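To keep things clear, I will list the structure first and then write my remarks on it.
One chain of protein is taken out of this complex; the other chains stay put.
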Amino acid sequence: MKKLLEISLGVVTSVGGFLEVGSMATAAQAGAMFGFQLIWAVVLGTVCIIFLVEMSGRFAAVSHHTISDGIRERFGFNVFLWPLLAALLVNFLVLSAEIGGVAIALELATGIGFQWWALPVALLAWLLLWKGTFGVIEKGVSFLGLVTLCFVVGAVMLRPDWTAVARGAVPSLPVHDAANYWFMAVSILGASISPYLFMFYSSGAIEDRWDKSYLGANRAIAGLGMTFGGTISIGVLIVAALVLATHGVTQVDDYHQLPLMLIPIFGFWGFVLFVASLAIACFGAALEVGLQQAYLVAQGFGWNWGEDRKPRDDPGFSATYTISLLLAAIPIALGLDPLRLTIFSMALTAASLPLTVVPFLFLLNDKRYVGEHRNGILSNAAVIFIIALGFVLAVVTIPLQIFGGT
Amino acid sequence: MITVNLEHLAGRRVLSQRGKNVGYIEEIRAERDGDDFVVTEFHVGVYAAFERLSASAIGVAVLDLFRLRRRDGLYRIPWDKLDISDPARPRLLCPMTELSGMKDAPDLQE
Amino acid sequence: MKLLRDLLDKQVVDREQVKVGKVDGLVAQLRPGKPPRIIAIELGSITLARRLGARPGRWMARLAVKLGGTQHGEPHRIAWRKVKDIGIDIEFDIDVRETSIFAWQDWLRDHIIGRIPGA
Partner (left out) sequence: MAHQTPDLIVSRRYLRLDCLCLLLLMLSACSSSDQIEQQSRTVASASQTVLMALDAWAAGAAPTAYTVDTLQSIGKTLADTGAQIRSAETSEPTEQASLTKAVNDLSVAVTRAEAGLQADDRLKVQDAQQDLRLASRALATAYAKYFAPKP
């Protein structure tokens, strides 16, 4: 019974962790421009993240080490430096985008420009990390995050043609705007397969004191939680396709367009629900990414860490998240468009995947860490597939980023 | 007291007395000797890289796949046959001909 | 035992299981006619910077002296005879509070983190 509670709690948590500004924005854009055609990218991304999250939870539960610990210890400092720098950079952009997401929600709610909200939002996030415990952050924010289910409700209320939805789950070639189509597919994959998510998950398993008895729970949480998260993303995509595209709004490049998704379905409550969803999902993600920055540094250099401990006991750890939040608020405070930043950082996330996923192949096959709980053929095949996918994405995205950029 | 930092040896190229490339240092073995803990041998070669990553099985499988596996993948060089006083430039202290006796396959069971 | 695989870069904990750092470096003594003897492990930013190259190592040492004074111009060492247990983590029979390894964290606590309310 206790395990069951634990599992449902974990599922709720991962739903909260999955949906953030990146998955919302990319799904909305894709739905508006290509209808249901890009659902496959959400499905593919969700399947990949299920595998990675399950492995990182299993690694932590069995070895009592996090993925970042593992990369540093197994591959040495000189190799670790690359995923470290890549993850720090990508996380910085994502954190900035999440703060921007909350700031936009506050602008929509109050009419006061988003750049004014960046620092207050960062401050509030910092305060929660400073005073809160891991449980408060994990569970509290995630439960509030269930408000994002309104997208699924909305999608069902719109009575979509479910066979068309199912067809969208199968990859197909674009009939128009090919370059845009692929860029969006990459961004959706980047938004779904976020390194911060699976790395954070392994730190969370340590914070929650998981051991081998949690392996079953871990599998259930990874599978169900990520599936729920993916379902909400698909909900956003369906709503965007049926509301925005049918009204002739095919290009979502202005965040003011986003609340229009829910208004035709729920009226004024649609506006409120959208603002609440955006604010809560992004705030939750900002907390997690901010914390992940500190985990990454502390674990990489072997310092003490733990969200439940007092900041004064782990000065290095708490200083890292303080600085991370402050720095990430700056671009938004300077007025950088959060939506553009989001799309940019999602594509970059996808490009950084090989650096963080390749180690999985070695760590999850290392008997000294995971003993008899090593990867089976299916998991190894999944990792190899994700690595290959990551390389393709990197090759596709890096030129786009360098020459296209924001 | 002369000391060296062993971490600098990781991945270094080993040169023979005549300056020929022997391979790359991938592992350093140490053993207990009374109260002391002493270096016994250096692993030089290709397979040793997989040992360091604890992925011999995968590595060898990949090599097999591409038919790249050779018996002479690894040299186990005893401590007294390698000069490490400058860890950036480790040098072989014996003639190349002695190397053939140090050939070995990687540990697959670990 | 394999030094690079089983020792280097592993987590170091003290006798209270406090995480001290990672094994950033391994110091061996060269002895004429006898095999090199492991005498200490090193930790800290200077050792790490040296692993990236001689120049980053010099910069980091200079920076450390500038920030922390001359006593911080050399890497931290823990003598090998203090080693207690070698597993996935390496346990040393020391108390990290009696070393200067956490000097910068202490400084951070005393001067910045500790002064913020609620710390």
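Descriptive notes on the structure:
All chains are identified by letter, namely A, B and C, in their written order; residue positions are counted from 1 within each chain.
One rule holds for everything that comes next: a residue touches a chain if its C-beta (ideal position, glycine included) is under 8 Å from a C-beta of that chain, and two chains touch if they have at least 3 such contacts.
Owing to the predicted nature of the structure, the values given are computational and were not obtained by experimental measurement.
Every visible chain touched by the undisplayed chain in the complete complex is listed here: A.
Checked against the full complex, the candidates A:N78, A:T133 or A:Q257 give a single residue touching the omitted chain, namely A:Q257. Residue A:V249 is the one among A:L146, A:V249 or A:I330 that touches the chain not shown.
Across A:I343, A:V358 or A:V383, the residue that sits in touch with the chain not pictured is A:I343.
Touching residues on chain A toward the chain that is not drawn are 107-108, 110-111, 174, 176-180, 183, 247-251, 253-254, 256-257, 259-260, 263-264, 267-268, 270-271, 340, 343-344, 399-400, 403-406.
Criterion: only the chains that are shown with their structure count from here on.
Distance between chain centres (mean CA atoms), chain A to chain B: 42 Å.
Our note on geometry: chain A versus chain C, Cα centroid distance of 35 Å, whole angstroms. Multi-chain contact residues of chain B (touching two or more other chains): 10, 52, 54.
The set of chain A residues touching two or more other chains comprises 74-76, 368.
Within the complex, the chain C residues that touch chain B are 1-5, 8, 24-30, 34-39, 42, 47, 50-51, 80-81. Residues of chain A that touch chain C in their complex: 63-65, 69, 72-78, 80-81, 130-131, 301-305, 310-312, 314-316, 318-319, 368-369.
Residue ranges of chain C in contact with chain A, taken from their complex: 4, 8-12, 18-22, 24, 43, 48, 51-52, 88, 104-106, 108-109, 112-114, 116, 118-119.
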